[in-house]
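Right, I'll just put the structure down here and ask away after.
Here the complex is missing a single protein chain, while all its other protein chains stay put.
So, subunit A:
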Amino acid sequence: MDIFKTNRRDFLKNTGHLIIGFNLFPFSSCSTTENEVSYNTYDGIPERAHINRDLIDSWIRLDAEGHLTVLTGKQELGQGIRTTLMQIAAEELDIEMEKCHIINGDTGQTANEGYTAGSNSVEGSGKAIREAAAEARDFLLNIIASNWNTEKSHLTVKNGVITGPNGQESSYWELLDGTYYEAKISGNAPIKSPKDHSLIGQAIPREDIKKLVKGEAHFVHDLRLPGMVHARVIHPPAYGAKLKNVDLQTVHEMPGVLKTIRDGSFLAVIATREFQAINAWQQLKESAEWELTEIKVLPKNLFEDLKQNAQAAQVIEDSPGIIQKINQSSKKHKATYLRPYHMHGSTGPSCAVAQWESGQLTVWSPTQGVYPLQATLSDLFDIEKENIRCIGMPGSGCYGHNGADDVSAEAALIAKHYPDAPVRLQWMREDEHMWEPYGSAMRIELQAGIDSQGLITTWDTHIWSDTHSTRPNGNAGHYISARHLENSFEFKKGGFSGGSYRNATPLYNISSKRLQLYNYDGPLRTSALRGLGAYGNIFALESFMDELANLADEDPIEFRKNNLDDPRAIAVLDKLAKETDYHNRIQQSNTGYGIAFAKYKNSAAYFAVLAEVEVHHEKKEFHLRRLTGVIDAGQCINPDGLINQTEGGMIQSASWTLLEEVRYDERGILSKDWNSYPILRTKQTPEVKVHVINRPEEKPLGAGEAAQGPVAAAIINALSSLLGKRVYKLPLREYFEV
């Protein structure tokens, strides 16, 4: 262990480019017109490049002024991760939340934690932060124990103040006294027992919501740097279109226009004011002539094409002779389920700010992964990663791989033509709707057999799907605009990931199971959307479970329980039945009930849900009245955060399920705005209620995507019971559209 007493700030302002003296927004100073806005906040710890994951202060830093700063490579996406991670650190150290701060992904400061995805931030970053905090506490207690000549076990800590057996007191900060300690995480420091927790398990409010209600700067969209200019990209009218002609001259004469950029089919404009950039964008859009390529596979034959033109089966799980076994079962069933393309559809179009100075690039980005962004920009510009700094900032909720990475790359491409000035690029609504990568359409065929006891014995799954991950993990060809450049980058799809069959294997006890995946290269751009394939797979699997329950002549909850071993799975179903008084519900001919269950990824949170759908018989109008969910995410760090995220997932999934489908024809995407791609609004929103099963002794489980699949199936199950026939194709617009 090294201990040096030095001027901390001098020490920390060391190494070269990475520490370039930008203070992170919202501590940044504002341009002239915003001088009235003053940020009266703690100005943060000095910046230092991340060195190594084993160091305590790679994750948490205590400074001499009485603050705790947590560093995480994970991004705030609206899921409340900032509060959750601060709670974890504050708990281990016994520090008040008010003294806590957090820095999210920044290649100049934080650890490389890949992408903030797959609901694993608490399991991953949370664990590292917890261990670092426990180690720091242990480290400081060791020092004070020896200073006071006592045992660690005789010390107590409250609000950052250590008290000794004779009433001696020292705060962490007095103890540190500006000394810089560098210590490693040994992994041996005692972690607090859950029974001693006072912050974990509490519904600590998110302080950032206070800023939001006051309209304070928060998003990357709100970043204003001195000398900043505004840009817009003129995307092609359709995939693969080539720019033939465009009138740049007229645009150059427009007020405020600083520069136009044309590189192959990549077309952009920079102006002084945002509205000037938009006017120029409009003008360029009108004058540009494109050579179009037609989309071959159209919606009317998409689901047939999925089956006919996919690759050969990839056997994920096999059970020889399964078809024979199914045929020999006492009862058997077969069905096909279809889900369309869905969009992320962020409320705020993607936005980023980029700046080139002396060959070095800084990008302020709402990306889910600053290090993968850095690696991919390094590929795009063919420069060393060390010359690129990516600073993660909150964006509009993204729910997976949306336009955030593309806009960051485009801002950097544009800024390269206008060095020194920070260039802010925001997409227009149609850019977001037409160019984001969608959640893939899927076709799922299921077959199963049950025995005379109502137990499932065999289960056969076939999935046809395009990829659920084209994140630009180091390959510039994954940026849409990199493909449009004169020297274009090739998009190599490859790497069909396990995302397509996520949750396709039933958690139920089934002795013979087969799972086959057929990768498909579809007509639309696709990538990770909340839950990936789990949404489609659980929609199919849990719809099918209701059909099997019906075949076995059993209640859907009891049927599921009979086929489950996992006590936590059974517990969420039992709690759901109890909270909704399910077994005593009054059967009304105008209300349909549907339930569904899943353990996300078969390894994360357990979630069960009841959907209640009402019908106006004369009007043949359906209405989703209520969704009640039960979630077990193991140790619950912040119950309100968990509930908020789960409610959000439920409403979003209801929206996908009831209304959504990306429309397109041979000339391109037709879903260009909120009228051509309607989503759920407040009038149609169901009542939602979430119950939490907290298990403080268990490890925290990822929960952000747990609701997506089950909600779809529960709604279908409720609707089908009202219709007296099954529905196999999403969305359910014909029933629910108002």
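The criterion applied here is as follows: a residue touches a chain if its C-beta (ideal position, glycine included) is under 8 Å from a C-beta of that chain, and two chains touch if they have at least 3 such contacts; residues count from 1.
The rule is simple: contacts and distances are computed from a predicted model.
Asks: So one subunit is absent here. Using its UniProt record, which name fits best from "Nicotinate dehydrogenase subunit A", "Cell division protein FtsX", "sn-glycerol-3-phosphate transport system permease protein UgpE" or "Ion-translocating oxidoreductase complex subunit D"?
Replies: Result for the unshown chain: "Nicotinate dehydrogenase subunit A".
Asks: Based on the whole complex, identify which of A:221, A:259 or A:695 touches the chain you can't see.
Replies: The one listed residue touching the chain not shown is A:221.
Asks: Out of A:116, A:527, A:645 or A:671, which residue would touch the omitted chain in the full complex?
Replies: Hidden-chain contact among the options goes to A:645.
Asks: For a quick check of understanding: of A:59, A:381 or A:399, which residue touches the chain that isn't displayed?
Replies: A:399
Asks: State which residues belonging to subunit A touch the missing partner chain.
Replies: The list for subunit A reads 30, 33-37, 77-80, 205-206, 208-210, 212-219, 221-222, 224, 255, 273-275, 278, 344-349, 394-397, 399, 426, 428-429, 640, 644-645, 647-652, 654-655, 673-675, 679-683, 685, 687-688.
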